[in-house]
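With one protein chain removed, the remaining protein chains of the complex are shown where they sit.
Every chain is named by a letter (A, B and C) in the order it is written, and numbering of its residues begins at 1.
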Amino acid sequence: MRKATLLIECEDGPGLVHGVTGALFRASLNVTSNHEFVDAESRRFFMRTEFCGSFEDARLAEEVRGALPPGAVVKLPGAEPHRVVVLVSHEHHCLADLLVRHAFGELPARIEAVIGNHDSLRGLAEKFDVPFHFQPAGGLSREEHEAGILSILEPIRPGYLVLAKYMRILSAPFVARWPGGIINIHHSFLPAFAGARPYQQAFRRGVKVIGATAHFVTDALDEGPIIEQEVLPVDHSHTPESLAQAGRDVEQMTLARALRLVFEHRVFLCRNRTIIFD
Amino acid sequence: MRKATLLIECEDGPGLVHGVTGALFRASLNVTSNHEFVDAESRRFFMRTEFCGSFEDARLAEEVRGALPPGAVVKLPGAEPHRVVVLVSHEHHCLADLLVRHAFGELPARIEAVIGNHDSLRGLAEKFDVPFHFQPAGGLSREEHEAGILSILEPIRPGYLVLAKYMRILSAPFVARWPGGIINIHHSFLPAFAGARPYQQAFRRGVKVIGATAHFVTDALDEGPIIEQEVLPVDHSHTPESLAQAGRDVEQMTLARALRLVFEHRVFLCRNRTIIFD
Amino acid sequence: MRKATLLIECEDGPGLVHGVTGALFRASLNVTSNHEFVDAESRRFFMRTEFCGSFEDARLAEEVRGALPPGAVVKLPGAEPHRVVVLVSHEHHCLADLLVRHAFGELPARIEAVIGNHDSLRGLAEKFDVPFHFQPAGGLSREEHEAGILSILEPIRPGYLVLAKYMRILSAPFVARWPGGIINIHHSFLPAFAGARPYQQAFRRGVKVIGATAHFVTDALDEGPIIEQEVLPVDHSHTPESLAQAGRDVEQMTLARALRLVFEHRVFLCRNRTIIFD
Partner (left out) sequence: MRKATLLIECEDGPGLVHGVTGALFRASLNVTSNHEFVDAESRRFFMRTEFCGSFEDARLAEEVRGALPPGAVVKLPGAEPHRVVVLVSHEHHCLADLLVRHAFGELPARIEAVIGNHDSLRGLAEKFDVPFHFQPAGGLSREEHEAGILSILEPIRPGYLVLAKYMRILSAPFVARWPGGIINIHHSFLPAFAGARPYQQAFRRGVKVIGATAHFVTDALDEGPIIEQEVLPVDHSHTPESLAQAGRDVEQMTLARALRLVFEHRVFLCRNRTIIFD
C-alpha cells in the first residue's frame, strides 16, 4: 500500500480519462486526485493522477499505456527524491532559502552540491553540510568554465540544475544535456526587462510593479517556458538599489514555489508553455 | 450538437470517475473539461464535467446515475439563463456593476427586477431597462417588509436573489425559501468584522488590509458558506470614510466574480464550505 | 475658509520646505497634509501641500514663489472640476465604469463628451446623459480623422483626454496639444507586450500573470510615463479570449485609479517617470 503519481501525455482522443481510470480501477487502486487538460492548439492531452494501493510499476504502466494512443508518454516517478545541484554567483538569498527548506525537509529533493563562479557563498552552503565547489569563470572561455562545471556534475548525475542567481549564460550544448531540467530565477517580470540589469531597466521605465520569473532554461536566453511569476508594488521613491533589495524576497519565493511545483511532478511542458496542475 | 455541463455529488467510492466518463463515452460525447474533488471529512464526491455532443437529457442523466451510488445528485442544467432579482438599499456601486455586465451580455443570468428598501436607485435600474420596485421597510415589521418583497417575487419566481449592499437582515423563514440561492456581499474580510459598520471596526482595529466577502446567506448572520474574498492594502492615513470608499471597488469585483462562479455552475456546497471548480 | 492644494516643482536646494511652510504659516493657513520628494538624478524638488484657511490665490502664490529658487513652478488649482473628453472604440467596460463614477459624483472631473471611432457605444453614453460624437476613421487618413476629433474638441476645450480603449494611434502633433493631458489604458503590464494584441502575445509567451497599465501618452507609442499598474494571476487554461475577458476588470480598475490620482493633483511628471503623492 503506497501513494504514487501517474503522469500522462499523449495525442487527444475520445475516452482517455475513462480508459486510464479503468486501468486504475481494475488494479483496485484508489484515485485521490485527478487533473486533465487538453491544449486546444496542439490537441495534446495531459493528465496527472494521485492514487494509492498496491501495484507493480512496470505492469501498471503497461496497462495504462494500453488505454492510450501510440506514442503516449506514461510516467510513474519513484519515491526517491530528486537529485539537484544549485549554481550560484555571489547573491545569497535564493540559495539560503533553498538550504533552509532542504535542511527542514520542505524541499522534495536532495541538494547534492552547490557550484559557485565566486567562492563567497561557500560558508553558507557548508553551514548546511552541502558540498560547495568553486568553479571560477574569470580568465576562462565559456567552454572551459562549463567543462569545469560538467566535471563536477559528472559523478553526481543530478536530475535538475537550479540557477539560484547564477549570473552567467549557459551555452546551447550545455543546456541540451538537461532538457526541461534547468530552472532559472530571473529578476524581472518576463518578458519585461529580459537581459542584464532588470532593476536598472525597471527604474528607468518608471514601472509601478516589479516581479520575478522562474522558468525553464532553453537555448534562447530568458525565453524558456515560464513556471511561476510573482509581483510587488513599488513607487517613485525606489532607487535601482532599493528595487533590487525589495525584489529579493519575491525572487526567493518565486523560485521556491516553482521548485515545489516541478519536484512534485505538477509541471508539464507544452511547446514553450507550461501546464501546471496545482 | 451542443455544449453542456454535468454536475454530480454523491458518497465517495471506487471507480466513480471511470463510471461517469464511461457513460459519456458510450453516448459518444466529447469531454472538454473535468474536475473532481473528494471532501476528506464527509467522504462526499463532487464532479463537474463540460462536454459536447448530441444527447437526450433525461436519458443521459439516467445513464450517469446508473454509474453512481444510490442518493447521488445528478444535474444537467439547461441553457436558459438564470432568473435573478437584485435587492439593494442606497449604495449604487454593486448594482451599477451588475447592470453594466448584464447589459453587455457578460453576466450568464437575466436580471428580472431590482427591489430597493430605498427608492434612490430607481433611476439607475431604469436607465438599463430593468424594473425597479420600491419596498420600504420604515414603519413596517420585518415580516411585513418581507411579505412585500415576496409578493413582488411571486410572479417572477427567480432562481437567485443577489443582495447587492442590501443592508437589512432577512428572516430564517425567508432565507429557507431559497436554499443555496441567496448571495450576499459583505464589506469585510469575514470572519473579521462581522455585523454592522465593518469599516468603522477596521479603522478602530488599525488593520493594514481590508477586504470583501461574497457568501451564501443562511439563517446565521454573516456565517454562510464563503464563495469569494478579495483584499486591498490600506494604511494609517485612511479614515473610516476613505476605507469605505476604497472598499467599494473590492466589493463590486468580489460580488461579480462570485456571481460568475455560481451562475456558471462552478460552486458546490459542502456543509458550511464551498467547493469551487474554476 | 476653504480647502486647497499647493503644488510646487523646482530645483532642489536647502530650506525649501521651511520656506514654503513659512509662507503658509505667515498667512495663517493650516497645513493638513504635506508630501515632498527630491529626484536624485535631476535634483528636482516636488512638493504637494493640502491646507485650509482664507487666502487670495495670486498673493499666496507670489509669497510661496518668493521662498523658492527662480524658475519654480507653483500651482494653486481652483475648485472647478476638470473638463474631460473620453475617446473610445467599441469596448464598453472602461467607459461604463467612468460613466457610473461620474454619475454618482465619484470622479473629480466632468465628462463633457465621448468620442467614438465606432458608433456602438452611443447608447451607453446617452443613457448617462453625456453627448456622444461618432467620428469614423474608416476611409480617412489619420490627419483627416484627427481633424474631425479636433473640431469636436474645439468648443469643449477639455483639460484632459482619456483614451478608454481607444484603439488608434494618435499623431505626434495631436499629442503635443495636450502635454501631460492625455491618459491611456494599455491592456498589458508594460513594457511587456507593447503594441498590438497584448493578450495574444501573453498567451503565446505563457505568462502566469497579466496586467494593465495607465500612462500618459507621448509621441513614443506605449512609452509614456506610467501612472498605475495592476496585475492578475492566470494559468495555462486561459485562452487569448479568456485572458482578455479576465483583463477587462483590471483595465477598468487601473484606469479609474490613475484618473483619481491625476484629477486630485497627486501626479507629477519627472522626465519619463511619475512621482505620485497618494
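Note that a residue touches a chain if its C-beta (ideal position, glycine included) is under 8 Å from a C-beta of that chain, and two chains touch if they have at least 3 such contacts.
What you are looking at is a predicted structure, and each value in this text was computed from that prediction instead of being measured.
Visitor: Determine which of the presented chains are touched by the chain that is not presented, and list them.
Guide: Looking at the entire complex, the absent chain's contacts are A, B, C.
Visitor: Decide which residue listed in B:149, B:207, B:244 or B:259 touches the omitted chain of the complex.
Guide: Of all options in B:149, B:207, B:244 or B:259, contact with the hidden chain holds for B:207.
Visitor: Consider the whole complex, including the chain that is not shown, and state which of A:18, A:44 or A:92 touches that chain.
Guide: A:92
Visitor: Among A:3, A:26 or A:127, which one touches the chain that has been omitted from the display?
Guide: Missing-chain contact among the listed residues: A:127.
Visitor: Which residue among B:130, B:183 or B:226 touches the omitted chain?
Guide: Residue touching the chain left out of view: B:226.
Visitor: Name every residue on chain C in touch with the hidden partner chain.
Guide: Residues 14-15, 17-18, 21-22, 24-25, 28, 30-32, 34, 36, 38 of chain C touch the chain that is not shown.
Visitor: Give me the chain B residues in contact with the hidden chain, please.
Guide: 37, 39-40, 189-193, 204-209, 211, 225-231, 235-237, 239, 270, 272-276
Visitor: If you put the missing chain back, which residues of chain A would it touch?
Guide: 92-93, 96-97, 100, 103-104, 106, 124, 127-128, 245, 249, 253, 256
Here, only the chains that are shown with their structure count from here on.
Visitor: Quick one: report the Å distance separating chain A from chain C, using the average Cα coordinate of each chain.
Guide: Comparing mean C-alpha positions, chain C is 41 Å from chain A.
Visitor: Multi-chain contacts only, two chains or more: what residues does chain C have there?
Guide: none
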